[in-house]
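Okay, structure first, notes after.
Shown here: the complex without one of its protein chains, the others still in place.
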Amino acid sequence: MNNIIILPVIIPFIIGAILILLYKRHSMQRVISGITMFVLLALSVFLAIYVYQHGTIVLEVGDWKAPFGIVIVADLFSTLMLLLSTLVGTVCLFFAFQTVSQDREKQFFYPLYLFLMIGVNGSFLTGDLFNLFVFFEVMLISSYGLIVHGGTGYQLRESFKYVIINIFASALFIVGIAWVYSITGTMNMAHMAQRVSELDQTGALNIVAIIFFIVFACKGALFPLYFWLPRSYYGPPAAIAALFGGLLTKVGIYAIIRTFTLIFNHDVSFTHKGLIVTIAGFTMLLGVLGAVSQFDFKRILSYHIISQVGYMVMGLGIFTPLAVAGAIYYIAHHMIVKTALFLFAGATQKITGTTDLKKMGGLLGTHPWLAWLFFITAISLAGIPPLSGFFSKFPIILAGFEEQQYVISAVALLVGLLTLFSMMKIFSYAFWGKQKHTEEQAKIPVGKLLLPILPLVALTIILGFAAEPIFTYSMEVAEEIMNPTNYIESVLKE
Amino acid sequence: MELLMSIVIGIIFSVSIYLFMSKNLLRVAVATLLLSHGVHLLLVTMSGLQRGASPILSFDAEAYTDPLPHALVLTAIVISFAVTALLLVMSYRTYKVHKTDDLEDLRGSADE
């Protein structure tokens, strides 16, 4: 039975291998990958419910006992992230069917897509630090493949920077692993947590903690390591940009939350309330200021990723159950809404042929559905009640005031205001005003393109109106990860 | 021995950082290669350079080595092999498309 939690990694692996064998038959690839994503989605829903009812599941791969072998752990937090990632993956894949050109499909688009899912799902499920590195690399190598996919000049130029910064971060990851291994003598995260609490987290361990923070901050685009994000996410087609915007940075955030609640949670006043909160404040502010200064649909959205990653990390930094629950709620909200917004950007680009806001206008008249659906998601992102954005920001800011972190809470409120401003800028430039696209362009139907996005828009409304049960769920997740003894005991079986 | 290795690793790191700063596409690619060698050496060194028999297979040796760092470093080497291959192909394509290997020319302008 425990083997079921390895399936989210194994299914895309085997199907990806089969897709490589079928690399000349594109329609077959589409059908198979579509079915696979649905299977994965169903599986992750089942896992989320099963783990919620029966508690953490642990699989010792190859029957090597816990601190020695690799463990795969599915607790509430990882199954929630798994559910969100497969949801985003499914939606983006169905969007990709309609937008990705034949040329690009030929270049192993679908196998790379599934390999990316292996890396993401594996990172959420693993309970071993080195294994986390391996899955990170699987994810990153496939993302390198997808981000240069098509190989236009712009993509190649910007992706080179993306690849270099990520290779550097990965090298730092190994440095961190080497140090933590020399200090604790283990790679198993639960075992490591136990050893760190015995050793008392000072000096060298704090340095290791900061190294890991730098590594994950690089992948999660935190201040001051976010500069690669806006330009590199601008290049690839909308479906891939949406997938990256929704998924990749969140894997970094997941790793930060996992390591800083499980392993490095003994020097909270320095690491969490000092370092992480400060970084979160700068990330939010500079990200949103970048967004305000831009006049490009995709770039504004990319800068918003940065500012919102700041909210999640701020929730972790305040480090009360309420704040962490808010951060988890925020991750769920953000993955759904950000993917939807990037896909809307793709749909608009298909109509107008540009992402420059100054060359758009009057889409409200010709494509009202697109306009209003975008409007709902945009105000959800900005945090207008009763949509999900409000209920995810509220607990974080509330917890900030409760913990007397007034500066960061004020920054968070200001950032919310500026977010609203820049989303309204998109709406007023692109959808209101004089029609700037031609009559032929006005007749381009986008109904089919909007279909995959609809579930996401519905979800942001549901997450808003059904905030009570969902927030209770995130509270449970938060309390579980804030109290790691449960995790440690179920892995080490003591 | 560990001290010597640490110095070697330090030198490799500094050379690689120096290469990272250069403006040549290929030099940056080589820098990532050197950096990965540096961290792999670090991974082996940090767990202590032990001498002894391989564990599990035999039970009568006086000392055993810790097998884990070797497994880890092997995995890391394979990964860096893949990444380096990808990076080289990518820099080659970049050079072909942009007809330059000067990173200064590959900066891109602020608005495009």
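Letters A and B mark the chains as written, and numbering starts fresh at 1 in each.
Everything below uses one rule, namely that a contact is a pair of C-beta atoms (placed from the backbone, for glycine too) under 8 Å apart; a residue touches a chain by one contact, two chains touch by 3 or more.
Everything below uses one rule, namely that contacts and distances are computed from a predicted model.
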item: Undisplayed chain, where the name is taken from the UniProt record, one of "TldD/PmbA family protein", "YdbS-like PH domain-containing protein", "Choline dehydrogenase" or "Na(+)/H(+) antiporter subunit B"; value: "Na(+)/H(+) antiporter subunit B"
item: Omitted chain's touching partners, listed by label; value: A, B
item: Residue numbers in chain A that touch the chain omitted from display; value: 2-3, 6, 10, 13-14, 16-21, 23, 59-63
item: Sites on chain B contacted by the missing partner chain, in the whole complex; value: 57, 74, 78, 85, 89, 92, 96
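One rule holds in what follows: only the chains that are shown with their structure count from here on.
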item: Geometric centre distance via CA averages, chain B-chain A, whole Å; value: 27
item: Complex contact set, residues of chain B against chain A; value: 20, 25, 28, 32, 35-36, 38-40, 42-43, 45-48, 68-69, 72, 75-76, 79, 82-83, 86-87, 90-91, 93-94, 97-98, 106, 108, 112
item: Contact footprint of chain B on chain A as seen in their complex; value: 130, 133-134, 137, 141, 144-145, 148, 151, 153-154, 156-160, 163-164, 167-168, 170-171, 174-175, 177-179, 181-182, 187, 231
